[in-house]
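After this line comes chain A, so read on.
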Amino acid sequence: MHWPIDLIVLTFVIFCAIAAISVKDLLGTAILFGAYSFMMCLLWAVMGAVDVAFTEASVGAGVSTVFFVAAVFSTSRRTKD
Partner candidate 1 sequence: MDNYPALIVVTPLLAALFAGLAAWIKERLSYPIALIGLAVSVYSAFKVLMQVIASGTIHYRMAGWAPPMGIEYSIDLLNAMVLLIVSGIAFLNLIASYKSVAQETNDRAGSFYTIYLLFVTGLLGVTATGDLFNLYVLIEITSLTSYAMVALGDQDRGPLASLNYVFIGVIGASFYLLGVGYLYMQTGSLNMADVADILSGIHGSSTVLVAFILMMIGIWIKMALFPLHVWLPNAYSYSPIAFARVVAPLMTKVMVYVMIRMMITVFGFDYIFKTLNLSHAVVWLATIAVLAGAIMALSQKNLKKMLAYIIVCEIGYMVGGAWMGNQLGMTGAILHILNDALMTFALFLAVGNMVYKLKKVDLLDLQGLFGKMPWTMAGFVLAAFSIIGVPPTCGFFSKWYLILGAFEAGAYHFAVALVISSLICAVLFFKVFEICFFEPMSEGHGHGDSHSLVAIEEAPVSMLIVSGLVSLSLIVAGLYSGTIVNTIILPFLK
Partner candidate 2 sequence: MKLLGFIIVCLTGTLLLYGTGEFPDWGDPNSPASIHLSNYYIEKAVEQTQVPNLVTAVLADYRGFDTMFETAVIFCAGLACFLLLRDFREKKERFYRHVPTGVILHVKSGKKVLKTGKEFEHMDKDWVPSDLIIKTVCRILIPFIQIYAMYVVAHGDFSPGGGFQGGVIFGSSLILLAISYDLKTLLKRVKEKVLGIYAALGVLIYVGIAAICMPMGGNFLDYAALAPLVWDPHHVRALGMLGVEIGVGIAVTAVMAIIYINIVSEGRHDEGL
């Protein structure tokens, strides 16, 4: 029964989303953002959307996080809120 897996991954997704927004350090946000994308990719793989999961893994978790970290290195890690 794959029903519980779906629920567990969904709770992780929402947890990562809220954490990525409320964390005070931008590099922390970058890592949580990567984790959020990876959890979404897991969720879609469970839901049978294999191509979308592959794209999200390579594009969302992979390259977006690299751009994020690169931009944070070019600017600043400091956030006020």
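Selection criteria: all candidates are chains of the complex that A comes from, given by their letters.
The rule is short, and it goes like this: a contact is a pair of C-beta atoms (placed from the backbone, for glycine too) under 8 Å apart; a residue touches a chain by one contact, two chains touch by 3 or more; residues count from 1.
Model, not experiment: these values are computed from the prediction.
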item	value
Numbered candidate touching chain A, per complex, among 1 or 2	2
Residues of chain A that touch candidate 2 when the two form their complex	50-51, 53-55, 58-59, 62-63, 66-67, 69-71, 73-74
